[in-house]
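Report on the structure given below.
With one protein chain withheld, the remaining protein chains of the complex are depicted in position.
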Amino acid sequence: MTTVLAICVAVLVTVSVYLMLSRELKSVAMGVFALGHGANLSIIAMSGSPVLADGGLRNPPILGVADLVDPLPQALILTAIVINFAVMGFLLTLLIVTARRTGTINVDELATEDRPDGGRAGGDR
Amino acid sequence: MRMSSLILQTAVRFILPLTFLYAAYAALKGHNGPGGGFIAGLIASVGFCTYRMSYGDRAFHRLLPVHPRWLVFVGLGLAGAVASLPLLFGQPLLRSASTTLHLGGSEVHLVSSMAFDLGLLLVVVGVAVGMISRLGEELDR
Partner (left out) sequence: MTNDLLGLLVVIPLATSLATVALVRRPVPQRILGLVSLCSMLVLALSWLVRIRDGEVMVSQMGAWPAPFGITLVFDSLSGLLLCAGLLVTIACYVHGFSMVEPSTERRYFHPLMQLLIVGVNQSFLTGDLFNLFVAFEIMLMASYGLLAIGRTRRQMTQAYKYLLLNLVASTVFVITAGLVYGMTGTLNIADLARFVADRSNAGVPLPTGFTGLSVMLLVVFGLKGAFFPLWFWLPDTYHTCPISIAALFSGLLTKVGVYAVLRTFPLVFAAGDARDVVLPILAVSAGATMLLGVLGAVSQHNVRRILAVHVISQVGYMVFGISMMTTVGLAGALYYMIQHMVVKSSLFLCCGVMERHAGSDDLDEIGGLLKRHRWLGVAFFVAALSLVGVPPLSGFFGKLVIIRAGWTANWWLSAIGLVTGWLTLLSMLKIWTQGFWSPESGPRMNRGGDASGRVRCLRAAHTGIGILVVAAVLIGLAAEPIYDIAFHAAEQLTDPTTYIRAVDPLAAGSVLTASGGGG
């Protein structure tokens, strides 16, 4: 099971790196989200299988009590998901505002459009 | 972002109450079992969003007459108040109190963190619905 998870993490991270290297900010954003999912999966993989080889349940390392699946990795992941969710909302909104303001979400075009007005003379709305 | 097909509209009429019911179930079960305010909030916002998709913006405003930002506001206020209330009694932050009510023959275990969860639910619904309808408005243009 852990092997499968590890492969999934590897695929997710590969995809996300590929996406993040793109020139389009939309793809970059998707890459960041995929990376977040990879991180969450890797926590699951790290916490290990709750079932031991002999069929018994593995104790949570922090407790030392039997008959309990370790709840902590899930709590960590839930927190991470919540944060990812918030960041995703912010990033998508920023993308839309950028697209509306500049008409492009391509990194190269944003950089070139940035140059002519020089300093901070962007104008506040 | 409106898909006004008759089939979807009819289906959503059944889906909406069911999602809310399921959200309530998840929220109430959350203290001792899998579930909780966050998940319940997400489930409820799925209901809201499908409704918005099938019936459009105006009908959605009738369903949820307040701006989602106020849901976030009330939710955060509730959760924060419940979390910091123990400070008044010399207890650390987030300490929860519990009591058992005897209603007729059955016992109900009440915990103060339930109110915290409710606040969380409101925050999640507010954020998710607000975000999706904001992004949806952008697509409608």
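Here are some notes:
Lettered A and B in written order, each chain numbered from 1.
Everything below uses one rule, namely that a residue touches a chain if its C-beta (ideal position, glycine included) is under 8 Å from a C-beta of that chain, and two chains touch if they have at least 3 such contacts.
Source: prediction; values computed, not measured.
Taking every chain of the complex into account, the absent chain touches A, B.
Residues touching the missing chain, restricted to subunit A, are 20, 25, 28, 32, 35-36, 38-40, 42-43, 46-48, 60-62, 72-73, 76, 79-80, 83, 86-87, 90-91, 94, 97-98, 101-102, 110-111, 113-114, 117, 119-120, 122-125 (touch as defined at the top).
Hidden from this view is one chain, which touches subunit B at 73, 76-77, 80, 83-84, 86-87, 90-96.
In this section, only the chains that are shown with their structure count from here on.
If you average the Cα atoms of subunit A and of subunit B, the two centres end up 24 Å apart. Within the complex, the subunit A residues that touch subunit B are 78, 82, 85-86, 89, 92-93, 96, 100. Within the complex, the subunit B residues that touch subunit A are 38, 127-128, 131, 134-135, 138.
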